[in-house]
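Encoded as structure tokens, the structure appears first; notes follow it.
Shown here: the complex without one of its protein chains, the others still in place.
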Amino acid sequence: MKDTPLEIGRAAPRFDAYAKLTGKEKYASDFYAPDMLWAGVKRAGVPHARIRWIKTDDAIRIPGVLSVLTSKDVRGTNRQGVVRKDQPVLADDKVRHCGDPLALVVAEDRETLAKALASISLDIEPLPGVFDPENAMAQGAPLVHEENPEGNLLLKGSLEAGMGEKGFEECDETVEALFRLPSQEHAYLETEAGWAIFKDDILEITASTQSPFRDRYEAAEAIGFDMHKVRIIAPYCGGAFGGKDGITVQSLLGLAALNNPGRPVKMWWAREESILASAKRHPARLYYKLGAKKDGIFHALSVRIYFDTGPYDNLGGAVTALGLEHSGGPYRIPNTSLKAWAVFTNNPIGGPFRGFGVPQVTAAMEQTVDMMAKSLGISPLDIRVKNALRRGDRNPAGTTLTGSTGIGECLRKISASRLWQESETWKKASPPFKKRGAGLASAMQGMGYGPLIPDTANAKIELTQEGLFRVFCGVVDMGQGNASTYLQIAGEILNQGLSGMELVLPDTARTLPSGSSSASRTTFTYGNALITASKTMKKRLLERASDLLMAKGPEEMTLVPGRVRHIPSGKEMPLSALAGILSDAERTSVARYRTPSAKDSPTRDPNLSLHGIPHIVFSYAAHAAFVEVDTLTGLTEVKGFLAVTDCGRVLNPQIFEQQIQGGIAQGLGYALCEELKTDRGVIRTPDLGTYIIPTSIDLPDMESAAVELHEEMGPFGLKGAGEIAMNGPFAAVANAIADACGIRIFEGPMTPERVLGALEKKPSCQEEG
Amino acid sequence: MRRVFLANNTNELWDMLRQYPEAAIYAGGTDLLVRMRKGICDPSALICLERMDCLKGVREEGDQIFIGACTSHTALLADPIVQRSFPVLAAAISRLGSPHIRNMGTIGGNIVTASPAGDTLPPLYILGAAVEIMSMDKTRRLSLADFIRGPGHTDLKPGEILAGVWIKKDQPYNIFSLEKVGQRKALAISIASLAALLRVSGEGIIEEARLAWGSVGPTVTVSKEAESFLAGKRPEPGALGEAARIAMDAVSPIDDVRASKSYRRLVSGNLVLRLGASVDGNSPQPAWLPPAD
Partner (left out) sequence: MKIRFCLNGKNLEIETRPDRRVVDLMREDLGLTGTKESCGSGECGSCTILVDGQARLSCIMLAAQLEGRSVTTIEGISGEEGLHPLQEAFIAHGAVQCGYCTPGMVLTSLALLGRKPCPTRKEIREAISGNLCRCTGYQKIVDAVKTFASERKVYQR
């Protein structure tokens, strides 16, 4: 079975499954060695303060403690960040959130490390903090970064199309609302981890990361070490979802290793530390106003979005920009005025998380659409179909859609589904004290980095001396299975099965720079590069084999698993034999691909373009949620869920479903129970007992279907599927609750308490049909 | 380094306790070891009771059932006597923690922890459970209600351990209901719960009601007033509504990270409204999507 050539479009077992199932796979957290040291950091515990003195002498005197380092020991810029470098490796002047690291300790073992960290005392002057994004922009608000000329503003963006706000004057109906979305914790099961060693003048860092190549220069610059002597190795992540798209342990490990040459140093954040220090989905406040003609055609949209990015950029500007670009949803709206602000506060760090700003705006927009449908007396499905984008339309951000645009098809598939058709009957059969409802949401997700940051991948494939094809994967597989898809792509082109292939995971010393594992880009970008590299390889092998076997030309030759065959004579040559004849250069093929960007200029603001606007390739989805609300407790149970997705051609149906189901699960958690609670910057849900993610009995079986439109630019017609499923569930559930009970919860998540509160305010609910 | 002792029998246990009177005692460790991680306690020695076979199992003695303190939740769920005689207790245990927690945790541990959210406590209250307390030289028995003194506080004295629980075998009720409201369905700490036992006559009249709420007061909340109000009435919306109002006055919940005081109070009352469904034979526990078997 492993010899069967891999084929595009057919489910193939994941290459990584065997090692993961047997416990053999070594994650970054799985490294141990007899001479290994442990590193850890002392964190601030207060949200905003000036640092006067960090007292480390007690710690350094503890036997078994090798180093205690503070910002004074950082030789580089001591600043990290992708767009804006504002996050210290070790805090120097100020503490800007509770999770800021102040001192780094390296010790012989974990007990000593814990003792040393506890013995460090801090002399810090508390400062008034700022915890609300709108207050943060007020005159006189405490400043998170005093040196920032724009106060607490990280990014402000505005997109305007048609007549903008003036469009409302021509509308028959207007609805508006304010939505509040919570901070969401990634809760990947593998917390931030890695190990490093400084040996023979090379600093080698193995980390659970989504972005090894970027980490390399970011960490090198921050800690002041020659980037060319830094090597980053990125094993499979035990989950990441955006939370490891940026520096976590890397610089700290580098610093720890440089100060303790020759010995491996490990750092592994405890769950509580992970929740305290890591970036989360931005809490958001969204003001929406939608106008339509009385036939339900959307005419004007006004949006004001505030993203609380916490104390550091951490891609928060880019997240906000993507939210802004998607804030109007997959609809034709001729007049739009879209505005967004990313604001610094002393709350936990806001950063990338699956969907990258789009889940927030989709939650708001799709509820606004239902509110409009209700006030016009049009069905939620019809109003969406009427306004759904088609190829050639401009989207609400002003981008002309030149590629596949399948939202209409997704909606039609929902309407034809058994679940949707039977939902009226199902709703009427609700048991006592329960109300049932069905809700819809449309969603879209742009692919890649946008116009300015080169969205490139460099693929490399090698025919080994043993006759195997070795794919050098430059983009991290954080669990989504892209590495397996790469093998499938190469296998399809070279007609090989899994047993004829090898995989090299991202390693700055072995693989080529291919960007981060993010932005629904991994298979799109690297896949396109790999197609070229594999085709070049195939052509060369057929040509060389054709000469060796005295064929008339390469058209007489074909690749079969492990061999190359001369078709007319049936003569075959093992690939290992062919490899033995080829030079090293001939056995390797590399190719680069850059994802194109939109040709429109919806904004003249170069800063917005830098932050990713506009995109050209979008995936689409329509989601339907079927819920049962308990009117006594307010508990909402999702009884069924249907997702129809347009992410182009599906290369591996199993991996596609994994992404859709997993995205829905995180989306349902976001809708119903997940909320990182803070009180003046202090996290009140510090562990997995208080930060609630769904268990197996909180989620329904889900149905997923694909609208397989061919996307010209995509590898074999594919568009990214990694994020899209995260966007719909919140609004689909909210709309289903509204359908069930006639209430709308404007603040997420829609916990039993919030739902019951809304039901109490609407006493007629018990009697309503 | 902490010393850890495994007691196999009471003789060993008393020896250990004599030598290490400061030792913390645990059975499953699902509570103590988590509190140690959080730094809430830091005992110098630990005594583990998981091998105390004499404190395990369910047995009949006359008209009473004895449940050993070190019986795991999983063992209780599988026990035919518990299933048959105390389904309200079984229902509560089936919602406790997770399968793993139930494999490790014990009923004794749940009682001694005396959490306001302790899942076994409301059913044990209404079943009229008594605890048996053992020390080197004597055993004593007192009602569970007298044993639990407050959040995290019991009547257990130094040198004493909880040996088990006594429950009268024949309970004069024909209807039970157990509902737990948490933030999710497994691995959840109760926000509010209601355990109820009713004796309903052939004519549909409630002859006797026992009700106990969890997580809405420092310990289990009972309401004699609500119970006696329901006696003699049909489990219909009017009567249940009045009982719910009484219940909402009886509870004394607090705000915490899981839920507000006002939500807990409201739900304490609302859960009473669902008792009618139990009498009608509708499961009081929210079901999820029927499996597609």
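Order of writing sets the labels: A and B. Residues in every chain begin at 1.
Here is the rule we go by: a contact is a pair of C-beta atoms (placed from the backbone, for glycine too) under 8 Å apart; a residue touches a chain by one contact, two chains touch by 3 or more.
In this text, all values refer to a predicted model and were calculated from it rather than measured experimentally.
Q: In the full complex, which of B:K56, B:H73 or B:K185 touches the chain missing from this view?
A: The one listed residue touching the chain not shown is B:K185.
Q: Of A:G40, A:P182, A:P212 or A:G239, which residue touches the hidden chain?
A: Answer from the full complex: A:G239 touches the omitted chain.
Q: Tell me which of B:R37, B:R84, B:R149 or B:K224 is the one touching the absent chain.
A: In the complete complex, the chain left out is touched by residue B:R37.
Q: Tell me, which residues in subunit B touch the chain that this view leaves out?
A: 1-6, 29-30, 33-34, 37-38, 46, 48, 50, 74, 97-101, 103-104, 185-187, 288, 290-293
Q: Footprint of the hidden chain on subunit A, which residues?
A: That gives, for subunit A, the contact residues 11, 13-14, 16-18, 20-27, 29-30, 32, 186-191, 236-241, 270-271, 478-481, 654-655, 657-658, 661-662, 664-666, 687-689, 693, 695-697, 699, 701-702.
The rule we apply is simple: only the chains that are shown with their structure count from here on.
Q: Can you check the complex and tell me which residues of subunit B touch subunit A?
A: That would be residues 98, 181, 183-189, 191, 257-260, 263, 266-267, 270-271, 273-274, 277, 282, 286, 288-289, 292 of subunit B.
Q: Which subunit A residues qualify as touching subunit B in the complex?
A: 431-433, 630, 632-635, 637, 639-640, 673, 677, 684-685, 689-690, 692, 694-698, 700-701, 751-753, 756-757, 760
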